[in-house]
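Removed from the display is one protein chain of the complex; every other protein chain stays in position.
When the chains are written out, they are named A and B in that same order, and each has its own residue count from 1.
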Amino acid sequence: MIIEISHFLSVLATGLFLLVGYFSILTPSSNSSYISNLIVRTYSHGFFFLLSSFFIYVWLAITDNFSVQYIANHSNTELPIFYKISSIWSAHEGSMFLWIVFLSLWGFLFNIRVKNSEVLKPKTMGVISFILVGFLIFLLATSNPFVTILPIPPLNGADINPVLQDPALAIHPPTLYLGYVGFVIPFASAIAFLLYGDSKINWEALVKTWSVSAWVFLTVGITLGSWWAYYELGWGGYWFWDPVENVALMPWLAATAFIHSLGVSIKSSQLRIWTILLSILVFSLSLFGAFIVRSGIIDSVHAFANDPDRGLYLLGFIGLIVFTSVFLFILRLSRIQSLSRIKKFSKQSFISINNILFGALIFSVMLGVTYPLIYEFLFDQKISVGAPFYNAIFIPIVVLAAIFLFFSVDSKWSRSINFKFISAPISFSILFSLAFTLFVMQYFESQNISILASIFAGSLIIFRYIYEIINFIFSKKFINPFSVIAHMSLGLLLISISFNSLLSTERALSIDLNSTEAYKDLKISFKDIGVENNANYDSIKATFLVEDQTGRTFNLKPEKRRYFTRGQITTETAIHITFLRDIYITIGDQLDDGSWIVNIQINYLIRWIWLSALLMGLAGVILVFSNRVKT
Amino acid sequence: MNPIRKKRIYSILFVLLFSVSGISLILYSLNSNLDYFFTPTELKDRNIPADKRIKVGGMVLSGSVERISSSIFFVITDYENSIKVEYEGIVPDLFKEDSGVVVLGNLRDKILYAEEVLAKHDENYMPPNIEINDDN
């Protein structure tokens, strides 16, 4: 019964959003204060109806209401409350619901924080509302989470996949969704700007804080996902070029380019065409991600169970959004072009070049994701695109972009600058980076050009900004903390990734009980193995005593679990974390001679990779808060 | 031709040339890094260079699995042709004789040196298109 109320509230919200869209875009007088007040109020009501609908749904999940088919399928009476709630976004219908609620939440925050006098506000709300209506219809018509099982609901619910019972998994999809849908704000404002067609309106300044906030969520969400795959899925690395990782990476790359371009447009009203195109691209790529994951077109860990109608509906709706934007863009192109040309070696010129490089990266990832589909469709031959392709593209382009970034630190807005290579900061950084790279080359006996180039590029950035910080401390030269932290984290990221691939090693050993094997500087003693019985699984648990070269010892206890209900086997890795490296052990099968196979990975600086990504996010948080203080 | 027009044509040509060469570079590296998917029969008459990564799918031949220390040797078959595989490391939980497997690796002297072994039901598993003739 209660589920019908929840269902009804969602339908009601759809109707209200439709009204908002109609009044703000299709009526000519949407700028009268009466109409714009109406729009603001109606949107808020729609949002509260949708939010109540969602909270009722959460409450039904907490109270184990298994007459709701979706809850019965994805939750269980035995689960702790935390996982009962997170089970809502563990599959297609519920996660789509959450996605839409988040979308409306961003719209609501925009609605209450932006003044009614802002000329773009009504149309922006209208665009957001139309997008909401499209997705709500998608939810209600093709993936309704409110369907019930009658007359006999199951008693205990389903046995949910143990891999999914994990705190990082419970929070990483919502964080990612907040990032994806957050870009609706810049997108909708850009469309509102194009609808007005008045180039004097500065829509870019309006959306800066919003865009950076969404970017922060996207950055943190991707990092959490990477960390989860590392320790829970037992993939043992930080990035696998899995299609679903790639569809999150594309909007991130586009968003990063967008934020840079946005900065230029606000400062000098140049690159406006780029900024508008990028705002459309970021949101389209976010929607494309939803399409890839939800249409069942790609096999992946994350892909949801599927139904061809869903894919077609989503494709149609995304097509509608993209074509409307492109049409508007083409129509208004001549009005928004800026007449002033970008000067050579100005800050704008570097950002434009990096925009192009980011475009090339996005195009490559897009190709990597779609090419297997195209190839199979055309030639009926299965292929896959793996890490070698992405490495071949990403390493040179990222190194190049890092070098442009390095030179851009010295450049000025709207002014050409003559680079003196003997100027103190530049020569200082090049010298130190070169020395550092040569040291790495000698000390680790590495000839790998890609790794050395990345280390060089990473250290260039770091040394250059260290110089800036020193300058700030001693001569109070202004620095922008956001830019310094974000770019230094990029440098740190490049260096961590390079060292990770330079130093990390992996080895499978066969080892007898009570014996000791040596691997690198580690002595691994196999102390114990036994079967443990738990409530819903049996596990084989091994104990290893590991000693490193400093004589420190620690225990590692990898497990192999067999869950009763579905007979699913999962491998639980054991990880020892130190400042510089992770020691990562998984246990395999027993051999005929009684020994066990054990896989040992030594992952250098892997935590530093996530740390640098989180620092990038932190930089965004600083920007958002410093902006709020100013306004 | 007036100079402004000339300049414009040059800049268009430059953009075109630049993007065409960029895109062809990307496509070239895509083409040289594709992992093709074969069954042992499809592999039989093909000459595959040792530095080319391929994926081979089929069934693990029963009685062929042999472990020596931390290495594992087995044979993939599609019941017509077979290929030997060598792998060092832990095979997935669902790896077993007479069940589906996909191996990613390099082929040298008719032995597939595996980088990665995926068992059926693995998330990344791609089912091989094996057709079994019922007349034999």
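Just a few scattered comments:
The rule is short, and it goes like this: a residue touches a chain if its C-beta (ideal position, glycine included) is under 8 Å from a C-beta of that chain, and two chains touch if they have at least 3 such contacts.
Assume contacts and distances are computed from a predicted model.
Looking at the choices "ABC transporter, permease", "DsbE family thiol:disulfide interchange protein", "histidine kinase" or "Ubiquinone biosynthesis protein UbiU", the name in the UniProt record of the chain not drawn here is "DsbE family thiol:disulfide interchange protein". Among the residues A:I330, A:L434, A:I449 or A:L513, only A:I330 touches the chain that is left out of the figure. Interface note for the absent chain: among A:S24, A:T124, A:S226 or A:S284, the touching residue is A:S284. Note on the undisplayed chain: of the listed residues A:I56, A:L105, A:V119 or A:I149, the one touching it is A:I149. The chain not shown here is touched by just one of A:A158, A:I201, A:L522 or A:I540, and that residue is A:A158.
Not every partner is drawn; the one left out touches subunit A at residues 69, 72-73, 149, 152, 154, 157-159, 273, 277, 284, 291, 295-297, 305-308, 311-312, 315, 318-319, 322-323, 326, 329-330, 333-334, 337, 366, 370, 373-374, 377, 565-567. Residues of subunit B in contact with the chain left out of this view: 8, 11-12, 15-16, 94, 98-100, 120-121, 127, 129-132, 134.
The rule we apply is simple: only the chains that are shown with their structure count from here on.
Looking at the complex, you find that subunit A touches subunit B at residues 242, 299-301, 360, 363-364, 367-368, 371, 375, 381-386, 388-389, 392-393, 506-510, 560, 569-571, 586-589, 591-592, 597-599. By the touch criterion stated above, subunit B contacts subunit A in their complex at residues 22-23, 26-27, 29-30, 33-37, 53, 55, 67, 69-71, 88-91, 93-94, 104, 123-126.
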